[in-house]
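== chain A ==
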Amino acid sequence: GNEESSGDSSSDSGLSGTLNGGGASSQEKAQAAWRAGFQGDNPDATINYDPVGSGTGRENFINGAYSFAGTDSAINNDEGELDAATERCGDDVIQVPAYVSPIAVIYNLDGVDQLNLSAEVIANIFNGSITKWNDPAIADLNPDATLPGDTITPVHRQDDSGTTDNFTQYLAAAGNGAWKADPDGVWPAEYKGEAAEGTSGVVGAVTDGSGTIGYADASAAADLGVAAIQVGEEFNTPSAEGAAQVVANSPTVEGASPNDMAVDVDRTTTESGSYPLLLVSYLLACPTYDSAEEADLVKGYLTYVVSDAGQQAAADEAGSAPLDSSLSEQAASIIDAISSGS
Partner candidate 1 sequence: MAKSIDVSDLDIYYGDFKAVEGVNLTIRARAVTAFIGPSGCGKSTVLRSLNRMHEVIPGARVEGKIMVDGQSLYDPSVDPVAVRRQIGMVFQRPNPFPTMSIFDNVLAGNKLNSKKMSKSDAEAIVERSLRHANLWDEVKDRLNKPGMSLSGGQQQRLCIARAIAVEPQVLLMDEPCSALDPISTSAIEDLIHELKSDYTIVIVTHNMQQAARVSEYTGFFNLRATGEPGRLVEFNETKKMFSNPDREATEAYISGRFG
Partner candidate 2 sequence: MTDTLTPEKQSPPSTDRPPNSFSDRLFAGLALAAGITIMVALAGVFVFLAIEGAPGLSVDPSFYEPATTFAGYVWPLVWGTTLAALIALVFAVPFAIGLALFVSHYAPRRLATPVAYLIDLLAAIPSVVFGLWGGGVLNRYMVPIQDWLYAHFSWIPFFAGPPSATGRTMLTAGVVLAIMVLPITTAICREVFARTPRLNEEAALALGATRWEMIRTAVFPYSRSGMISAVMLGLGRALGETMAVAMVLSASPIVTLNIISSSNPATIASNIASNYKEATPDKQAVLIATGLVLFAFTFAVNFVARWVAGRSDRRMA
């Protein structure tokens, strides 16, 4: 197998041991890239990442099961999680953005290769008020397309998901009030449509049906049609640069600790070239760990993750947007302070 040979790669940076983390499933592919890169540099180290979901990831981080965690929604104190995490770490918990990825609005409609949509129209499609593809609201945005009169079948996630959370945040913020429900990881029950398990389920359902529309991480869009969304006067298709641009220009959450880089994504930006329908996923870590080995591993790994090399590896593997260099430097400096012992 491949494992025996892994010792061959010549590097003596010498980090060793096993580091366990887990959380957001959106990071899974990026984590695979990071782990491969990091383990390549440190053959004696093993990093595990369980894609168990952000909630479980945060919980396991708080109760000490994970040394680090990935989460799609920044940890906050709505349910006391932030305090609990601080208690676990004995200090302000580290929260750095690690994975920024555009979310694509995917559709499957014969004869329509290009589709422009605004946040309001998307909200109205997913809340059930627009039911036909030739609805005037859609037609207005697509004067060149010949839209059939088919029924629209919106497909959403049935599992609790970071993608849904970010998608609904976008609709709520940019949808001109068309989206009434509170943004959440669980699809609001009052809005019907097809539900599907996981990103792959949504992609599968959109592919299988006709006249279907859904949302998924841009890297999973495959051969499906991808809608361009309205930003100001232009229509932008999902792009890593556009997403990175939005994150770079978004403020951090007010009142957060210096270790907390949670960004308040500006979903309503009209800046040219930006793509505000995106997902920001964070890494949680502690500033201090009891064991030196653990501290070194977390520090080494996270440093790699936010480094240019790490961000590029994730971009290649998962189609994510590399962090803007200022963000990346800020994150690196926070991570650099990780130490062991008291």
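For anyone wondering why these and not others, all candidates are chains of the complex that A comes from, given by their letters.
Heads up, the rule we're going with is that a residue touches a chain if its C-beta (ideal position, glycine included) is under 8 Å from a C-beta of that chain, and two chains touch if they have at least 3 such contacts; residues count from 1.
Nothing here was measured: the structure is a model prediction, and the numbers come from that model.
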Here the complex member from 1 or 2 that touches chain A is candidate 2
Residues of chain A that touch candidate 2 when the two form their complex: 25, 52-56, 58-59, 72, 79, 81, 151, 153, 155, 158-162, 185-190, 192-198, 201, 204-205, 208-212
